[in-house]
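Note that one protein chain is taken out, while the other chains of the complex remain in position.
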Amino acid sequence: MAGNALPLLQALGVSKSFGAVQALKPCDFRLHTGEVRALIGSNGAGKSTLIKILTGALTPSSGEVRLEDVPLPPGRPDQIIRRGVACIYQHSNLAPALSVMDNIYLGRQPTRRFGLLDRKRQRRQVVALLQTYGISLDPDAIVGTLPTVKQKEVEIAKALALDAKVLLMDEPTGWLAATEVRKLHDTIRLLKAKGVGIVYISHMLDEIFAVCDTMTIMRDGQIIAETAVANTNRVEVIEKMVGETLARESQAAANHDRRAAAAGEVRLSVRSLGRRGVFHDITLDLHAGEILCLTGLIGSKRTELVHALFGSGPRHSGTVLLDGKAVRFRGPSDATAAGIGLVPEDRHRDGLMLGMPIRDNLVLSILKRFVRLGRLDRAAITRTAQASLSALNVQPPDLDRLVRQLSGGNQQKVLVGKWLNLGPKVIILDEPTVGVDVGAKAEIYGILRRERDRGAAILVVSSDLEEVMTLADRIGIMVAGRLAALRPATEMTMKDVVSAIGAEPGMPAGMA
Amino acid sequence: MLRDAGGTLALVGFFLVAVTFFSFVTRNFGSASNFENLMSGFSFMAILTIGQSFPILMRGIDLSVGAILALVGMTVFDLSLMFGWPGWAVLPAALLVGTLAGLLNGALIVRLRLPPFIATLATLAAYRGLVYTISGRQLVPGLSTTPIRDPWIIGLETYYDIGGALGLKHLIKLPWLPLSFIILLVTLLVFRFLLSGTRFGRDIYAAGGNAEAARLAGINVDRVTMAAYATSGFCAGLGALLLVARLTTSTEELGKGIELSTIAAAVIGGVSLSGGIGNVTGPVIGAFLLGVILLGLTQAGISQFVQQILTGLILLIAIGNDRWQTARRDRARTETLTGAS
Partner (left out) sequence: MTRNDNLRAFATRNALGLAMTVFVILFAAAEPAFLKPENLIGILRSQALVAIMATGMTFVIMTGGVDLSVGPVLALSGVVNFYVMDAGWGLPLSMSAAIATGLLIGAANGTLIAALNLPPIIVTLAALSIVRGSALLLGGPDLHSIRGQPVFTFLGSGQLFGLPFSVVIAAVVAALMIFVQKLTPLGLLVAAIGENERAAWLSGLRVRRVKVLLYGLCSAGAALAGLIQTSQVHTAAATYGEFGTELDVIAAVVLGGTSLSGGTGSVARTMLGVLFLGILNNGMSIMNMPINLQLIAKGIIIAGALAAAQRSAD
C-alpha cells in the first residue's frame, strides 16, 4: 500500500447537519488505489451519511470529495457515477428478466441505426470486460435465474463497465451463504489487484478480517479510529465500536437494579429451535420475573429468532413450550392470545399506527375487552389509555395526539405500553431504545423492571452493550445464528461479553 | 424469458392435450375446417393478447382493449360506409385511432399518476361511450344492415390453400390458411424482435422488472410506459380490423369483456403480473389454448354463459399459478434473507 502517494479518493472535512442535528461531524476519509477499506460502526454511527456524501445522494454541509485529486460535484449522483465512484447497494439494482449482458449495459446498450441492438459489439465489450477483471459470468444467462452471489458480480461488472475506480459495497454479503461469501471475496481480491479501490461496509467482523486491508471505525457521527487490519483484533475493534462504555461499566453495574430474589418458574422454554439457513439449535429457558438480554453483532439473527417465537417468522425445527405446553403460533394473533407481546425493531414500519392517536395505539391489541353489545366502550378505552399514559409518563399527555407527532422516546413508550396493556406473560423487545433519548431510555428501563417484578418474563434483543449490562439478569450471546453463551449477568463483565460477541463463529465462547 | 424453454413446451403440451380431449368429446373437432375456424376466429384475440402483454410486462394492465377494439371497429364502419373512404386510407386511420387511444391511457397513467387499472377502467367506459356517440348504425339507421364490401378491408379475410398449392391435397386434408393467421404470425415476429432485438424491448424488461434500477440507468420510464400502452392500443386496432373483415360490419358491443380473455391468455402464456417477466410467444399460444377450450365447449353444446364462468376460473387459476411461481422464485432468497436486521 502506497502510504504517502496521492489517495484515489479523499473526503476532506466533510460534515452533514440536518437542522440542529449533526449526523456527521467534520471528518477526513481516504482510500488508495488497490485498497480494500472496511467501514464499520453500529447503527446511527454516521456510516450511511458518509457513504451518501461519497455517492452524491447527500450534499455535504461542509468539505469536499476529490477523486484522483479532482473535486467531485457535490450532490450529483449521476455525474459522480460517470466519474468512477459506484455503489453496490444491499437491494438489487438489476432487471431480473434480462441477460447478464443487458444488465451490464442497462439503458445504454450499443445500438446501430433505428435503435436496433448491436449484439456483436455488446458481446465483445462484455467479454473483454469480464476477462480484464477475471470475473466468470455467462453473458447470456438470465439474471433472475442466477444465484445471489452471481447477481452481485453482475452489479460489480455493471459498475466496472462505467469505468468505476472506486466501489462502495454496502453489506454486500447480506443475502449470501458462506461459500458464496468466499467467492465474492475472491472477486474482490481480483479487483484489488487491478487497482480498484473498495470501501467495504459490513457488520460481519470475520469477513472484514478475511478481505480488508484497512479499517475505519465510526461512532457517534465521527471517525474514531483508522488502522490496518493486520494491527488489530476482533475484541479491540468491538471495544472501539462500543466506545467508552467500558469505562462506564462500573457505573452501569452501579445502576443495575438486579432482581434480588431468584427468578420464578420457567415461562417460555425453547428447545433446539432452528430455521434453515438462518439460526440453529437455539435452546434457552425464559423465567418469570427475569430480564434476559440477547446480544450479538448485527446480523447474528436475533431478530429472526424472536419473530419465530412470536409466530411472525418461519421456524423449521425444534419446539417452544409456554408454561410447559408446546405451542406453535400460526400468526401474531395466536401469540397475543397466549399472552406474548413483541415490540419490533422498526417501530415505524412494524409497530405503530403513526397516523392514529395515542389512544387507539394503546388499546389496539386488547380491543376485545372494550366491546359492550358490539359497541366499543369509548369511555373505558379512554380510562385505560389514560392510566397507561400516566404510568408511562408519555409527553405530552394528550390522548388525541397523533403518534407521528411524538418524539422517538415517547413513541417507543406508547409501543411498549400497547403490550403492557395486554398484561403479558412474556414480553419480547427488539432493540427497544434505538433512537430514544437518554431520559426516555431510563424510563423504559424502569418500566421493564416494574414488569419484571410483577412477574413477566422479559426477553430483550439489544446491540447496545451498555444497555445489556444495565438491564440484564441473564445475558445470552448469539454468534452467526447460534447461541454461543448464556450466563447470569453477575458472572460476566463487559470484557467477557465483548470477547464472546467477537468469537469466531462456531467456537465456544471464551476461546477468542 | 425466464420461463421460455420449459414454459412454452408445457403450453404446447396443454394445447395438444386440449385438442385431443375435444377431438374425442365432440365430433369433427379435429377436422380441417375446424382448425380454419380456430385460426381465423382467434387470431384477432391473439393479437390483442400480444398487445396486452406490454402493459403487464410494465407491471400494469389494460382493461380498455375491448373498448378500443369497438372504437376502431366503429371508425372503420363510419369511414367506410358513411364517408366512403377507400380501404387503403381506412386501414392506417384505424390503426392510428387505436394507437392514440392507447397513448391516452399511457398519458393518464404517467401524467396524472393514476393506477393503471383505474385509468384504463375509466377509458373503457369513455371509449365505449364514444362508440355509441359515433355509431354510424344510429346516426344513419339505414346503414346498419349494409355490409362493408371494400376489398382492402374484406381482403383481410382471405384463405390460402397451402395444402393444394403444395400438391398434398391427395395425401391429407389440410386446413386452408387464413390471411388473419399470417398477419398474426407477422405481428408476433415483429413484436418478438422488438422485445429482444431493440433497445426499446430491453428498456421494457428493465423498467417492468425493476423501475428504480431502470431510472438509475437513465431509462425514461415514463416514455417506455406510454409506448407500452400505445402498443396495446395499436394491437387492439389491428385486431379490430381482422374482426371487422370477418364480420363485414361492426357493432357497439364489439369486444365486450375480451379484456378478461386477453389478460388470462397473457398470464397463461407466462407474462407475470409482477412485471418484467414473459415474452409474446407464450401469450399467443395461451390465446389459442383458450380458443381451443372455448371452441370445444361451444361444439360440445355448453352454453356461452358457462364459458364466461370458465374464463373467469381460468383467469383465477392462471394468476394463482403466477403467484405461486413468483413465491417459489423468491423463496430461495428469503430463506437466507435476514428479515429485518
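Which chain is which? They are A and B, in the order written, and residues in each are numbered from 1.
The working rule: a residue touches a chain if its C-beta (ideal position, glycine included) is under 8 Å from a C-beta of that chain, and two chains touch if they have at least 3 such contacts.
This is a predicted model, so every value here is computed, not measured.
Within the entire complex, contacts from the absent chain reach the displayed chains A, B.
Within the full complex, the residue among A:D102, A:D170 or A:D360 touching the omitted chain is A:D360. Within the complete assembly, A:R404 is the residue of A:H91, A:R383, A:R404 or A:R450 that touches the hidden chain. Residue A:P332 is the one among A:P332, A:G408 or A:G455 that touches the chain not shown. Within chain B, the residues in touch with the undisplayed chain are 61, 63, 108, 112-115, 117-118, 121-122, 124-126, 128-129, 133, 256-257, 260, 263, 273, 303, 305-313, 315-316, 319-320, 323. Touch with the hidden chain on the side of chain A covers residues 310, 312, 331-333, 335-337, 342, 344, 349-356, 360, 364-365, 367-368, 370-371, 374-376, 378, 402, 404-405, 418.
In this text, only the chains that are shown with their structure count from here on.
A straight line joining the Cα centres of chain A and chain B is 47 Å long.
On chain B, the positions that touch chain A within their shared complex are 1-2, 197-200, 202-203, 205-210, 212-214, 216-219, 276-278, 329, 333, 335-341.
Of all residues in chain A, only 78, 92-98, 102, 106-109, 111, 114-117, 119, 142, 144-145, 148, 174-177, 276-278, 298-299, 301-304, 307, 313, 344-346, 350, 430 touch chain B in the complex they form.
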